[in-house]
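Step one of this worksheet: look at the structure below.
Apart from one protein chain that is not included, each protein chain of the complex appears where it belongs.
Order of writing sets the chain letters: A, B and C. Residues in each chain are counted from 1.
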Amino acid sequence: MSKQKNNSTNAILLMHCPDQPGILAVVTDFINVNGGNILYLDQYVDRENHAFFMRVEWDLTNFIIPQNKIEDYFNTLYGQKYDMSFNLYFSDRKPRMAIFVSKMSHCLYDILARYTAGEWNVEIPVIISNHPDLESVAKRFDIDYHVFPINKDNKAEQEAKELELLEKYDIDFIVLARYMQVVSSDFIMHYPDKIINIHHSFLPAFMGAKPYHAAFERGVKLIGATSHYVTTDLDAGPIIEQDIVRISHKDSIADLVYKGQDLEKIVLSRAVEKHIDRKILTYRNKTVVFN
Amino acid sequence: MSKQKNNSTNAILLMHCPDQPGILAVVTDFINVNGGNILYLDQYVDRENHAFFMRVEWDLTNFIIPQNKIEDYFNTLYGQKYDMSFNLYFSDRKPRMAIFVSKMSHCLYDILARYTAGEWNVEIPVIISNHPDLESVAKRFDIDYHVFPINKDNKAEQEAKELELLEKYDIDFIVLARYMQVVSSDFIMHYPDKIINIHHSFLPAFMGAKPYHAAFERGVKLIGATSHYVTTDLDAGPIIEQDIVRISHKDSIADLVYKGQDLEKIVLSRAVEKHIDRKILTYRNKTVVFN
Amino acid sequence: MSKQKNNSTNAILLMHCPDQPGILAVVTDFINVNGGNILYLDQYVDRENHAFFMRVEWDLTNFIIPQNKIEDYFNTLYGQKYDMSFNLYFSDRKPRMAIFVSKMSHCLYDILARYTAGEWNVEIPVIISNHPDLESVAKRFDIDYHVFPINKDNKAEQEAKELELLEKYDIDFIVLARYMQVVSSDFIMHYPDKIINIHHSFLPAFMGAKPYHAAFERGVKLIGATSHYVTTDLDAGPIIEQDIVRISHKDSIADLVYKGQDLEKIVLSRAVEKHIDRKILTYRNKTVVFN
Partner (left out) sequence: MSKQKNNSTNAILLMHCPDQPGILAVVTDFINVNGGNILYLDQYVDRENHAFFMRVEWDLTNFIIPQNKIEDYFNTLYGQKYDMSFNLYFSDRKPRMAIFVSKMSHCLYDILARYTAGEWNVEIPVIISNHPDLESVAKRFDIDYHVFPINKDNKAEQEAKELELLEKYDIDFIVLARYMQVVSSDFIMHYPDKIINIHHSFLPAFMGAKPYHAAFERGVKLIGATSHYVTTDLDAGPIIEQDIVRISHKDSIADLVYKGQDLEKIVLSRAVEKHIDRKILTYRNKTVVFN
């Protein structure tokens, strides 16, 4: 990680492909030869699966390929040849994020405090909820708030409206900030690896509803929180970040719920930041998270 | 800790005295015999210094001594006899807290998010700063914001005005939420063990200014944050809470500053909560912090 | 915890009973009035289940009830009256512990290093294994080593021999230090809440065989270890201690196994120490672990 800011535009390439000798040199040469100044480079080789993963960020100030043609050139020259899956991002295009909430405010406040302080290179134009409770929070931060109450009968219909709204706001990715409603497979399909959830347990322990109750019942000595990409398998998507806090026999269920809140907000915000910074690759239902 | 709430009034006794056999029984008998229902009891004996520490919280619903006479009775019957230092608090009187800030908002937001969500049994009527920068945050949460710019020449005068204002707001204790200004001894004398600071290092390492720069220079592998009561000795007051986060050679000073923010806000809020919950005793420049 | 040693004999009472006002005073009075000097006292009230838990340790130097009659007196005077479950221990009787191992030595070494350095008030007269591999380790520390190879056909017979041997060695409790063999219900019945196991995951995640493989497959970002009392429900007994270590996408299964070893040994040794120090009460398939 590095938080130093500069004013020029950077390109960020996130890629993976079958591993082969020299693949790293191919990519770095492409950047160096064409006048790019590499700022950060991280790579990882999964020896078992013979897969190569890379994140490289470079300054475009003297790069001779026009910004809007880099993707095309790179794909033509190397992408197909090396069977790469890759995404190219530019620092002058802020990703646009929607937040989904229900009634609990701790994750929402943590995100908005960072956003308002300018810590994240992101736009948050809209908050969506199945309850009206947190509208006052949205108003405090001058962000649009839309309520879509959801029940068994209207779920498909309401999600369709939500998708329409997300499109209207030109949303790139979604953060479920303690959104207490299972999202449908159809909805998820519209944002593959682009919906980040926070689950209040150290997955895969205590999947599903009421994990703190289950943790209390089991008598664990640590409680956890897990941020992950949402897939059609409930609480089983690629894990981005996890952390835990120590508890004891003295803690009631209410204590676990309360102590867990600090975990949830920090673990979720760490994951969102990694996503915004284009540092996460998904592969085989796991994540590669670069520093 | 326990977050279950009840509607009746509780009394909380925080005390310490020279240790002697039976002291615990004396206090619990006083409560039991007079109809009090003990909810929480924590005690600790410092064997080396022969000192006894206790926190006991009881439900006053059936307590036969009137609330406004408990302190007098207890002092007369036991306080003097056993040479106790004690404080008695009641849950129906919320402590009143002032926040001092400068330009950084992360600790302030963390506190206000908890406050607004009703997590803490506290009133926060005023925010004081030496800079106008965070007035917009205060406005978002409808809390009065007063600016007292401070320099060498006007410090005594400005602090006098601050003290006047604190009195006007009937403030019980003060939280320095990354307030980047040393508070004078005179000011501190008005709020002994009632000013909580957050220092951005694991004290006693890196006392004073620019601890992240010093940590970077030294090449540490962990950075920390420390909340403590402010005494006239800079960064040397009784420590309430500390925590750390792992860093690496990859982290720049800017990264340390950024990573440290999550630590600072959590460590400060934990300390403030313990103070609000009347769980901290100070003794010989250290704290006894009950769970 | 406190590691100061004294030469006089201490009594340790571990008890729980239905909660009622004054129960704490009853027990402390019994000790004080009869000349006992209370060294440590910890108590905990489970408000939800109205259960009172207590550990009290006192110096017997001036205690007027003879050591061998304390249990009888206490039971007659209070035990039955208050419906107590209690155990009384004396510091001059070291508990006797057997270690069960298979092929991995890290937990065994950690235990024996502490034992040899005199850190624990315990006797370890025997190590039992289903494999001959670690006999050389046992020899290094001059501890008897017995091998009982176990398969489906001979299990009942071999366990009977093990029980006989344990009786011969006058064993109080058993530590399964990465013993890779499920112990039968019949065997467990002989040592209820007296067999401590280390499981190489943060239970209840990854119960059963090959938890590191399962953790790798799931892509978790933390791995854990859990020490617990063995019950007839596999990996589902009362949890004593847990801890975790951070991993990343870079770690292979072999890395997880290796990184987990440090966790396993520390988590197991912490649990064993708490057991030796008589600081654990079990209740409703959970533990109360005093500091």
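Operating definition for what follows: a residue touches a chain if its C-beta (ideal position, glycine included) is under 8 Å from a C-beta of that chain, and two chains touch if they have at least 3 such contacts.
No experiment lies behind these values; they were computed from the predicted model shown.
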Contact partner of the left-out chain, one of C:105, C:158, C:201 or C:282: C:105
Identified contact with the non-displayed chain, of B:48, B:142 or B:170: B:48
Sites on chain C contacted by the missing partner chain, in the whole complex: 1-4, 105-106, 109-110, 112-114, 116-117, 119, 137, 140-141, 248, 250-252, 254-255, 257-259, 262, 266, 269, 291
Interface residues of chain B (partner: the chain not displayed): 44, 46-48, 202-206, 218-222, 224, 238-244, 248-250, 252, 285-289
Chain not shown, touching residues in chain A: 2, 4, 21-22, 24-25, 28-29, 32, 37-41, 43, 45, 47, 246
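As a convention for this text, only the chains that are shown with their structure count from here on.
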Farthest chain (mean CA position) relative to chain A: C
Separation of mean Cα positions, chain C and chain B [Å, integer]: 38
Junction residues of chain C, two or more chains touched: 47
